[in-house]
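Here the complex is missing a single protein chain, while all its other protein chains stay put.
Entry: chain A
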Amino acid sequence: MPSFLRTVARCASVKPRRTISVATSQIRHLSSTSPLDPSVGLTDDQKELQSLARTFADNEFAPKMQEWDENQHFPVDVLRKGAELGFGGLYTREDVGGAGLGRLDTSIVFEALSTGDVSTTAYISIHNMCAWMIDTFGNENQRQKYLPKLTSMEHFASYCLTEPGAGSDAASLATTAVKKGSHYVLNGSKAFISGGGSSDVYVIMARTGGPGPKGISCFIVEKDFKGLSFGKKENKLGWNSQPTRAVIMEDCEVPVENLVGVEGQGFSIAMKGLNGGRINIGSCSLGAAQASIEAALEHVKVRKQFNEPLSNFQNTQFKLADMATSLLSSRLMIRQAAMMLDQNHPNVASYCAMAKLHATDACFQICDDSLQLHGGYGYLKDYKVNVYLRDARVHRILEGTNEIMRIVASRALLAD
């Protein structure tokens, strides 16, 4: 047995009840004087949305997070319960069952929800992005046909851009869509699709024209369309409460009325979606970091070494101050970029990219620092912080890797 594991085991055997009490510990609200209070500077309306989302996260997500992670359980019932409150179409218009919120409001909701479960909230955010795409770029028939069932989460949606051979270089995607009479025939495969196999509606980018971004179009594909199939369920480091599968199209027939927008508009739709998607994912990182710091604060006040609570040591104090500072800077960047999305600011892409880059890196580091403050306990699955760490890790990779975020930001910087 490696020595560090022995230490962990010894600690665990000395204080077994501590583990139980943390796993089921009652939620304590932070004092509103705490610099971690995420409601600072918000309007009364936003505070109410936040309070609802946090209460929902505390009651419906947090007690189940570890179980869903362990069993790779996709919590359909809880998702639908959240959809009753408006989480299924936060920034979808109200006539089709959406809540009609702005992007800043939505960010506040995702941040609060993800304190209870990052993985489940991240899936909700992807579902929301698909609904928004149909709402924004789809025609009235498409809106009325698909959105009421998506906003209620009777149906679930997945976003399909990435392919086995086209990740960061998304514009090189190889899935083809050839028009034959009243149908497009799609061939190709999509990789790492959140909700893949479980979702009912797939928003798929495929090539109708020549190479490059201008040849890409966007389609709504239903689960039981002929020629659509799925790969095996992927086994992942985190994000375990949502299934991930490849989506495979073999002569998949899609009616022409399921083309979103016009031919060649697909890549532009995908990129506009991703600007918001980056803010959504960054918001989920904020929630992970918030919950991780809250867990660390609880732990360092209770855990004693050298006859003192860890909170008495300056190392702990300084570390906590750094973590809080880092969370606040991330939150400010995410919220500013969200406001720019609401204002349709012309430079929004680079701000979303920088916010996503900073927030997902910094918040992952906060989760890791929290784990370190937990010592050996942090490495145990009985404690929650390991889940936040594993879930937040992927945010540095998806919705455009953080390396791509640097490309987006530097292109804007160097533009003449």
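As a working rule, contacts are C-beta pairs under 8 Å (C-beta built on N, C-alpha and C of every residue); 3 or more make two chains touch, one makes a residue touch a chain; residues count from 1.
In the analysis below, contacts and distances are computed from a predicted model.
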Listed names "Probable electron transfer flavoprotein subunit beta", "Mannose-1-phosphate guanyltransferase", "Nuclear transcription factor Y subunit B-6" or "Coatomer subunit gamma", with the criterion being the UniProt name of the chain not displayed: "Probable electron transfer flavoprotein subunit beta"
Chain not shown: contacting residue from A:T55, A:N139, A:S329 or A:Q372: A:T55
Option touching the unshown chain, where A:A62, A:L90, A:I204 or A:I279 are the choices: A:L90
Where the missing chain touches chain A, by residue: 26-29, 31-33, 44-45, 48-49, 51-52, 55-56, 84-87, 90, 94, 99-101, 109
